[in-house]
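With one protein chain withheld, the remaining protein chains of the complex are depicted in position.
Up next is chain A:
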């Protein structure tokens, strides 16, 4: 009995301590302040995904260092609802961060709503178009860089079988697949391309390396020797798996994954990466806001303006560089129209 009372007493006291909070009727976002620096809302995976989000982070790091700005970062999670995304942007803008960068198309509606609430703050959205006077919509022609990745894959494959792994089966990742497939077919019409996705709608596809590893293993077992993975953080899993089988190649995405220190162990089998220069777009935006002339409106990034590109680090493509340059030239000149839907 005495032991029970003791347990109860300890419990009640700690509960009382924990619950002494009182509601004060204020909002969690009205802390105020001005020009605190850059607010960054990442997509799932966040900083450290060695891919999409890291590209945005690099652009921000460069700008904040150069202009002596402060920054604040927030990251999405898989169970996010609309209110989570709005809250994240609201919090950043409300605390005085300007510009506020939303990484990923899922923020589209949230940016539309919150940009209206803070007309003096500049917002940016990656991979989506939001028409508002204070929003920079950054759209990337990733089908073009993926096309070059497809050309490289076809030229480097010894088995004539190449593979594509997408994180989530949606429109955006479809542009990567469409470009890649077309690049392969235009180069070696007889080659076989296998396209697979990790998830149909669930955005866990961007942060599930184990799933990507499984898919890559399956492809390798079927004799596929070049695999292009467009799946954010999940790509780590497929790169690791590919590195376990000599003579096969991984193609990275969004960032130059050959140069990523975290992937250094596998770099000898990272053929190239289809780079999406989110960093350039983010840097440009921060600079423009810093200069007092915010770069708003829809800004397209493609092969011709260097917004997307194919990495050459590692030098594995040196022998086929001439063919790649020719293909790039054709895309830039419009001689080849790359499809954006598979």
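The rule is short, and it goes like this: a contact is a pair of C-beta atoms (placed from the backbone, for glycine too) under 8 Å apart; a residue touches a chain by one contact, two chains touch by 3 or more; residues count from 1.
In this text, contacts and distances are computed from a predicted model.
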Problem - Undepicted complex member, UniProt protein name, chosen from "4Fe-4S ferredoxin-type domain-containing protein", "YdbS-like PH domain-containing protein", "Simple sugar transport system permease protein" or "Xanthine dehydrogenase subunit D" - result: "Simple sugar transport system permease protein"
Problem - Residue, one of A:49, A:87, A:143 or A:181, that touches the chain absent here - result: A:87
Fill in the blank from the handout: Out of A:108, A:160, A:214 or A:314, only one touches the absent chain, namely A:108
Fill in the blank from the handout: chain A residues touching the chain left out here are 1, 3-5, 7-8, 10-12, 14-15, 18, 21-29, 72-75, 77-84, 87-88, 91, 95, 105-106, 108-109, 127-130, 139, 168-172, 199-204
